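A protein chain is absent from this complex, but the other protein chains hold their places.
Then we have subunit A:
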């Protein structure tokens, strides 16, 4: 089995799924193809895209890497930064504060995994409840209003059909991460340690430091996502990041990143994020009950992995 066959097969599956979805929509719900729907899909993609990128990096880095705390970080960052604003933090400092807070929470995850040697699944499951629980406890479950109004155009406005936060956050960070992964030594280290950790260590790659940085990056991206939710909704909600952990994991796997690490690229993840949001919107559009939509994401995940297994067998 070649190193690259797996992501390629999955990207092909994703491509076929896209065509199937668009074909079905064209046949049965042509009204779906209107500019406002595209705008809506992009609007709802930003938060998932940002946390999925962080998730993708953590998974790529191998060592059973997974970040179940992404959604909880989004919730807690949103709450903490709004509490800070209420306690007197000047409004213009809100964006850097949110991103920085995200980085700190990510650092917590990274330290648990790299310094204490906890299994990432367990460590981030713990912080999923810790961060998520803290967000609820700090607010008693209610929202924290009072986001400065000058932030709203960033969360709600568009340039043409593309929301500002998609332009300002999603596109730059995906391009930047893609460049880092393909052009720099750091990028090669991430793939190398994801593919063969022992070999990477022997080759002198500072595996723990790189891994720590990956969790911090996931936190920074969650902080950006939290900032987007604040600018969009005008208030912080303690459960705003609910379900993001599983949806981001689905996007990462459907997007062609190997769960074992080492293989996959970030643009596949972006395509998968757009697909998942489009699928949800399309099901909504066809008046399929939301209860089925959650199941559909799970089914999609299983389907992709199944096809994946077959492909791997053929290639082996």
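Heads up, the rule we're going with is that a residue touches a chain if its C-beta (ideal position, glycine included) is under 8 Å from a C-beta of that chain, and two chains touch if they have at least 3 such contacts; residues count from 1.
The criterion applied here is as follows: contacts and distances are computed from a predicted model.
Student: According to its UniProt record, what is the protein name of the omitted chain, chosen from "Aspartate carbamoyltransferase", "Monosaccharide ABC transporter substrate-binding protein, CUT2 family", "Nitrite reductase/ring-hydroxylating ferredoxin subunit" or "Allophanate hydrolase"?
Tutor: Result for the unshown chain: "Monosaccharide ABC transporter substrate-binding protein, CUT2 family".
Student: Of A:62, A:223 or A:268, which sits in contact with the chain we cannot see?
Tutor: Residue touching the absent chain, from the options given: A:268.
Student: Contacts of subunit A with the missing chain: which residues?
Tutor: Interface residues of subunit A facing the absent chain: 7-8, 11-12, 15, 18-19, 22, 26, 30-38, 40, 43-44, 47, 140, 143, 145, 155-156, 229, 232-235, 237, 239-240, 242-243, 256, 265, 267-268, 271, 280-281, 284-285, 287, 289-291, 293-294.
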